[in-house]
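In this view, the complex is presented without one of its protein chains, the others remaining in place.
Here is chain A:
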Amino acid sequence: MTDSSQHAVEIVGVTKTFAGTGSKRAKSQGDGTVVALDDVSLTVSPGEFVSLIGPSGCGKSTLLRLIGDLDEPTAGTVSVFGKTARQARIDQDYGIAFQSAGLLPWRSVAANIELPLALHRFGARERRDRVAELLSLVGLSDFGDKYPEQLSGGMQQRVAIARSLAEKPRLLLMDEPFGALDEMTRERMQSELVRICAETGAAVVFVTHSIPEAVFLSDRVVVMSPRPGRIREIVPVALGDDRGELLREDSRFFAGVTAVREALHGAPAASAVRGVESR
């Protein structure tokens, strides 16, 4: 085993540019090409929770899509569990959940969670057991027969998370999965995600634009800056395994929030905050 296989995700010197022609997107260079990511390097350990935060357009989603092999880097390499991103996708090493739950409206909640298992030809019995397990994990045991349109946004998002966990991936890729939820649902979902991650031991790369969310969930928060997309700083927060609701009022939580905020806004005091490692 090579050393890199010890990492869940290893990103080395990744650059991603989009040819701007015909695109309605913001143009950052004269010829219309957009440098979404510029020489970005990042490693994520197995079981580690890493958040990506930064102003919109700084390349968070792009970075996540590169890890998931939904897009390819212009330069640099992305490896997932020591394999190419493509191979990891083929081997189904990760699960994804995005901002829109992306449930299939004609499949019941249970059938939506079952989708990856059905696609990959798991046995009927195994599928049924796994779906029941996942439904109870996300607290929707009574809703298996319902259809997505009959659920609230928060419940749909939980279904999407259950679906992303269906094949017990060692890595979860999540792009603002709680972005469309109200604050209360959001906090409850965060607590559930912390619990789920503790139970499954999966590594998570989590895109968000909420500082408290990033701090509450993460072992490390990757702060990015736009035009071109770069990693400005990586703030270790690691508030421990016991993350109950009380943590949100803990001084360590506030210290983390302050550290991330200062890193985001580039305040000079950032370097003075304890526990901040610069890159």
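We adopt the following convention: contacts are C-beta pairs under 8 Å (C-beta built on N, C-alpha and C of every residue); 3 or more make two chains touch, one makes a residue touch a chain; residues count from 1.
Everything that follows uses one rule, which is that contacts and distances are computed from a predicted model.
Enquirer: Leaving aside the chains you can see, what is the UniProt protein name of the one that's missing? Options: "L-lactate dehydrogenase complex protein LldG", "ABC transporter permease subunit", "Siroheme decarboxylase NirG subunit" or "NADH-quinone oxidoreductase subunit E".
Expert: "ABC transporter permease subunit"
Enquirer: For a quick check of understanding: of A:19, A:75 or A:119, which residue touches the chain that isn't displayed?
Expert: A:119
Enquirer: Given that one chain is not shown, which residue among A:45, A:100, A:185 or A:258 touches it?
Expert: A:100
Enquirer: Touching the hidden chain in the full complex, which residues of chain A are there? Just list them.
Expert: Counting only chain A, the missing chain is touched by 68-70, 89-90, 92, 94, 96, 98, 100, 102, 104-106, 115-116, 118-120, 147, 149.
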